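Please read through the structure below; I'll follow up with questions.
Excluded from the complex is one protein chain; the other protein chains are retained at their positions.
Chain nomenclature is as follows: A, B and C, assigned in order of appearance, with residue numbering initiated at 1 for each chain independently.
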Amino acid sequence: MNWLLALPILLPLLVACVTTMLLRRRSAQRVVSLVGMVGQLAAAIALLVTVYQQGIVAVQAGGYAAPFGITLVADLLAAIMVLLAAMKGTAVVIYSGASIDREREAFGYHPLLHILMMGVCGAFLTGDIFNLYVFFEVLLMSSFVLLTLGGERGQVEGAIKYVTLNLLSSAIFLAGAGLLYGVTGTLNMADLAVKLPAADQPALATILSMMFLVAFGIKAAIFPLFFWLPASYHTPPAAVSAIFAGLLTKVGVYAIIRVFTLIFVHDIGFTHNLILALSALTMVTGVLGAAVQNEFRRILSFHIVSQIGYMIMGLGMMATLAQSDSEATRAAVGLGLGATVFYIAHHIVVKTNLFLISGVVERLQGTGRLQALGGFYRAWPGLSLLFLVPAMSLAGLPPLSGFWAKFALVKAGLQMEQYAIVAVALVVGLLTLFSMTKIWAAVFWSPAPPQSPMDADSAEYRRAQQGVGMMLAPIVALACVTIALGLAIGPIFEVAMQAGEQLMTPQLYIDAVSPQSAESHQGAE
Amino acid sequence: MMLLILAVFLVAMASPAVERLTGRWAGIVLALVPLSLFGWFATQIAAIQSGAKVSQSLAWAPALDVNLSFHLDGLSLLFALLITGIGTLVVFYAGTYLRGHAFRGRFFAWLLTFMAAMLGLVLADNLIVMFLFWELTSISSYFLIGTDHQREAARRAALQALLVTGLGGLAMLAGLLLMGAAGGSFEMSQLLLSGDRLREHALYLPILLLILAGCFTKSAQWPFHFWLPNAMEAPTPVSAYLHSSTMVKAGIYLMARVSPVMGGTQWWFGVLTVVGGVTMLAGAVMAIRQSYLKRILAYSTISALGVMTFLLGIGAAGAWSPESVEPEMALYAAQAFTIFLLAHALYKATLFLVAGNVAAQAGTADVGHLGALARAMPLTALAAVLGALSMAGFPPLFGFLSKELLLEATMKQPVLGEVLTAAAMLAGTLFVVVSALIAWGPFFGRTAAATAQPARETPLPMWISPLLLGAAGLVFGILPQRIGEPLVGPIVTGLLGASEPVAVHLVAWPGFNFALLLGLGAIAAGLAIYACRTRVLRLSEPLARLERWGPGSWYDRALAGLIAIGQMQTRLLQSGYLRNYLLIVLITALGLIGTAILRLESLPIAWDWPAADRLRWSYEHLYLLLTACLILMGAAGAVHSRSRIAAVASLGAVGYGVALIYVFYGAPDLALTQILVETLTVLLFMLVFYRLPGTKQRSSPALRLRDTILCGTFGLLMSVLVLVAVNIQLQDKISDFFIAQSVGLGQGRNIVNVILVDFRALDTLGEIVVLSVAALGVLALLKLRPGREVSA
Amino acid sequence: MKSIILRSATRYLFPIIALFSIFLMLRGHDEPGGGFIGGLLGATCFALYALAYDVATARRMLRVEEHQLIGIGLLFAAVAGALGLVVGDPFLSTYWTSEFPVPALGQVKLGTPLLFDSGVYLTVVGVVLMIIFALAEE
Partner (left out) sequence: MEVVLAVVIGSLYGAGLYLLMRRSLIKLVIGLALLSQAANLLIFTAAGLRSSQAPLIPKGAAAPLGEVADPLPQALILTAIVIGFGVIAFTLALFHTAYMRLGIDDVDQMQATDT
């Protein structure tokens, strides 16, 4: 048990140390990096299987009892996220084998990738609010460096906005954690869930929840706080923006879900309705932004923002518990949260795939601007089909995973009579379809522009072509995962529903973390 | 049934390979698949007629009430036969029509995917599975319309079709979900048994309107019809198959499927009859105004779909005035609907394929330039005549029977009977004009202008398909009883929701009655209008202007509006100014925390500045006050300083002041670290600032004032929060454990270091990782320049 | 900056500061000090060399590449944490040897946190030197 929870954090650190030593030898670095990532994937699968069988698993780092030492907890949501992170990491490592240039690898591309993985897995598994801050800083710092690795103009400019806004968010997060410790005197999240209501300061608790909402909102890029994302995500190489797209914002979303289902559940009427409103605004602004861009990866960046609106929509719909706490509402909220978990899984796979494909298109055509692209349907039928799978899944076309995710959210929303948000979700789904077909029409269907290197068998085009084989392997794998998620929806959604149930009843989390505080809690009931 | 659909999907995926292998014979090889399906469904006719239940079910996602359940009954059988029958001929026809086309393999792939999806749609019993196939038909129609995607017009038409049907589809998804929840089950078979439960439900009207939105967009009813004429950009086999006989009828199918449970109310009668009627007339009028063959057929298809919706509507007239209804009025409407559906599918597919032949051979599809093709293309001309006669409703053909029943159904209407009959008459007349335009003009009319190249008869597969369909129309017309009746009976029973099978007797020659007279009158009027059609075109000029402001333009305006809003919003929010981003983040933070504070009834702040002996108190804390002043001056210096050195110096002052505070409140480790870190930071600042320019005052005073106010309030907010937190202190802090166990468990006397290295070692581990990444980052930033040769 | 006084001063100051920084690190568990403070101080003495002479000589004094130093430091910390896992205890659990007399210092006991702290020390030295040398070479 101890191994399972420590490995996702320790393994990337060890691989990072080794690859830092091997900075000079490129091929050795790649082998170690790939082996490390595959090991991470195996560990993540083992963790998910154990958590699925035995329920929430908790280990105290250093062997000190629950609220005092740092606890590592894996409930189904965290285990699923770790698995998705590992899967993405493997895909990106294979992809970057062919697409990352020599200089970047000489300056620590692989160690940074693994430290980012350590930060992300640490954030998913930690059960301590300050430790979450530290792991956030780990993944933020490695994302700063990965973003600026290579030092091109666009990267540096995008990085300035990215760094400033994220550091502001860290300062607010630190202040929030400090105040939380000041009021409750504990840092362990499970203990907080017990002590914060005990302090019976609902108004102060709401203020703190707002601070955390702002801090995590900037990291998760929700409505008024997402400006850094479209400004910086399209500047680094495709492999880097692929790993960013699938992970960084999802850690923010995970943090919001964790905090607003475990700690700040006292004033659901206000906080969660606010989240619902923000989710609607995020969806709309994101997709409107995407509809007007005309560069491949900028459209995808704006889509990340819009899709995050869907993810926190499920959480926001918990607000209906404030009005009617009937059995039907609880079942619908459970379905909503299950749908959110499934949506996150679906989106990570699809979004990474789309960014990887944009990388291949850019490598073959030299640019990402839609006007200068075209003719891929004729020249590269395989790539067109590979693009279709994630694009149509993102747009919500059945029977792919995107449809089921939106369908479950809409079904839960209708059961809870949240008609406004359901209407917004459906319309935004259509606008997503519009911008996806915009890419399809411009990149694949429209005829190749005259001067494009596409058909000319120039040496440069042939050189670009030979690396593409290795880049297509992860794309095919991720496309298969999307199709598998879509077709085998039955059992997979069962797991998501179980994760939703665990989020619905925080008591499960608290009992798993500190068994003896469970008795005290029962005693206090 | 499930296996059949799966088989067609697999063949669809394999068809690019099959097409490359079989080359010329691809059309025939691939046509075998729908043919075998047609055969299987034909064997089911007897079973269905005897009322046997054919259904399969497989659990797929129980948590979402979704299971793969399929059910075959009269209505779905007729549709299945249509899909596979016409499908066989279309695939056979397309084999030669598209010979030499670059993407013929992918065309077959999407065509067969569409066929499988359409089959799935009509056979599905679970509402969600039906919606799944519904969306698949939309996406496959997108790819089929965009077959020759090099043309901008084809891409735009494909997108328009996808968005309009997509919007309707999403509305319908919400409607289906509500219906499933209201009706208690997501299986259509159970829903049909729930009787009046849906009709009386509170949400009946929203459910009805949402589902009808889906049906009307798919079946191109009046406000949403504009995508169908544009969809004619697709190659002719697609138009013949999708946009005339199968896909556009999906909406009609769903309305027919749902009518026993949702139909029969005043809303149902009103909406369907009005929309159906308007579509019927508008489509017919616009059809005669067109000059291209395929667009004429497209508008006449819209009009035909209007007729079917109209028939479904008037079937529910009983609800309007229950007392004066004659029992067999609903029966007549259901019969008319079924016969019209079958007849229209046959003759419209024929005429589309004929149009394809004409366009292929004569090089142009403009009716004005075509003439006297009969001699060159006798067989196509024969098929054209058969199709046109059936459309116009001449006696021996099946179309005649459907027009008869249509007129009888409208005459028997208790309410507004005369108006409805007049509308049906007008539509019939315009149908005659259209059939004359298509069959008489191009084939038998005088040669208006020289055609591009000498037309000669199309190869075998291209004339055999329309001929077969035309002949089927003739055979059904002559012997409706033996062939039509086993199919029509089960459907009519289903439509009326009757428990025991309804006897249906169709006769080729219903004898002289008022309906026959009306029919002949319509034919005569139609031929008259055709004769003087140039004058009629001038008369209907104002209508054309109306068309320009019609729904087609609403779609373009909506799209342009969407883009405009998007641009405005992006310019406003994603402005590129970092300070605007920070401003918005700050305002959001203030807004959120502010609203939370307003909900705070009492602000628990203890004001511990003793009023009595302030002087003694301040003496005691003299050092603290001095350090506080030092920090405040440092902060002010950093804000207002002109030179970089002064700014860095004031930053240093703040750092050392904070170190002093740590010293005052018993934190030696902290103070040491703070001093060392502060020294290093100032050193780094000096190294970097050496090269950056001086700080010029850039922003306007008004801007600076606004920023000061906002930041001031945020600072005030933070101070208030600190004071509130200080006053609400729970007693048992976890640090008591660390103080007690530091020597015992941690074996160290410096509690802070024991916590750092032992109790919370994970924090420190993360911390040194951050440090090493920062170092790597600095190295990469300073050493790695694009283009500069790296001395690695 | 290349004044003789500074150069000779650094040559004598270097061993004293280095010794003091290691002393600070070792006593960290019982008295104010610890890995960070020791590391920062350790880095300043090499920085002094970079200031007095030039970065090349400072690197030669260091005798090992900075990024190697960071790698080793991280490895020490990770290994100190992972020891617990090998034995089956949770991650980052600590173990102490019993007290044993050492001629000059009296009773001394070694433990995994000490290894962890030395890992921190090495990493901090490596980090600060990498930053200062990179900026100084600019």
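Throughout what follows, a residue touches a chain if its C-beta (ideal position, glycine included) is under 8 Å from a C-beta of that chain, and two chains touch if they have at least 3 such contacts.
The structure presented is a predicted model; accordingly, all values stated were derived computationally and were not measured.
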{"item": "Partner chains on view for the chain not depicted", "value": "A, B, C"}
{"item": "Touching residue (missing chain; options B:Thr217, B:Gln574 or B:Thr588)", "value": "B:Gln574"}
{"item": "Touching the absent chain when the full complex is considered, from A:Ser96, A:Thr126 or A:Ser232", "value": "A:Ser232"}
{"item": "Of A:Leu167, A:Ala331 or A:Leu508, the one touching the omitted chain in the full complex", "value": "A:Leu167"}
{"item": "In chain B, positions touching the absent partner", "value": "570-571, 574-579, 582-583, 586, 607-609, 621, 624-625, 628, 631-632, 635-636, 638-639, 644, 647-648, 651, 654-655, 658, 661-662, 664-670, 673-674, 677, 680-681, 684-685, 688-689, 691-693, 695-696, 698-699, 707-708, 710-712, 714-720, 722-723, 725-726, 729, 733-735, 738-740, 742-744, 749-752, 755-756, 760, 763-764, 767, 770-771, 773-775, 777-778, 781-782"}
{"item": "Positions on chain C where the hidden chain makes contact", "value": "30-32, 36, 124, 127, 131, 134-135, 138"}
{"item": "Residues of chain A (touch criterion as defined above) contacting the omitted chain", "value": "130, 134, 137, 141, 144-145, 148, 151, 153-154, 156-161, 163-164, 167-168, 170-171, 174-175, 177-179, 181-182, 187, 227, 230-232, 234-235"}
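The rule is simple: only the chains that are shown with their structure count from here on.
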{"item": "Most distant chain from chain B, judged by the mean position of its C-alpha atoms", "value": "C"}
{"item": "Chain centroid nearest the full-protein CA centroid", "value": "A"}
{"item": "Between A-B and A-C, the pair joined by more C-beta contacts", "value": "A-B"}
{"item": "Distance between the centres, which are taken as Cα means, of chain C and chain B, whole angstrom", "value": "63"}
{"item": "Mean-CA-position distance for chain B and chain A (Å)", "value": "26"}
{"item": "Per-residue multi-chain contacts in chain B, two or more chains", "value": "758, 761-762, 765, 769, 772, 774, 776, 779, 783"}
{"item": "Contacts with two or more other chains, residues of chain C listed in rising order", "value": "67, 70, 74, 78, 81, 91-92, 94"}
{"item": "Contact footprint of chain A on chain B as seen in their complex", "value": "59-64, 66, 102, 106, 128, 131-132, 135-136, 139, 142, 146, 149-150, 152, 155, 159, 162-163, 166-167, 170-171, 173-174, 177-178, 181, 562-563, 565-567, 569-570, 573-574, 576, 578, 581-582, 584-585, 587-589, 592-593, 595-597, 599-601, 718, 721-722, 724-726, 728-735, 737-738, 745, 758-763, 765-767, 769-770, 772-774, 776-777, 779-781, 783-786, 790, 792"}
{"item": "Residue numbers on chain C that touch chain B, as the complex places them", "value": "28-37, 40-41, 43-44, 47, 66-67, 70, 73-74, 77-78, 81, 91-92, 94, 96, 109, 111, 113, 116-117, 119-120, 123-124, 126-128, 130-132, 134-138"}
{"item": "Touching residues (chain side chain A, partner chain C) in the complex", "value": "2-3, 5-6, 9-10, 13-14, 16-18, 20-21, 23, 59-63, 72, 108"}
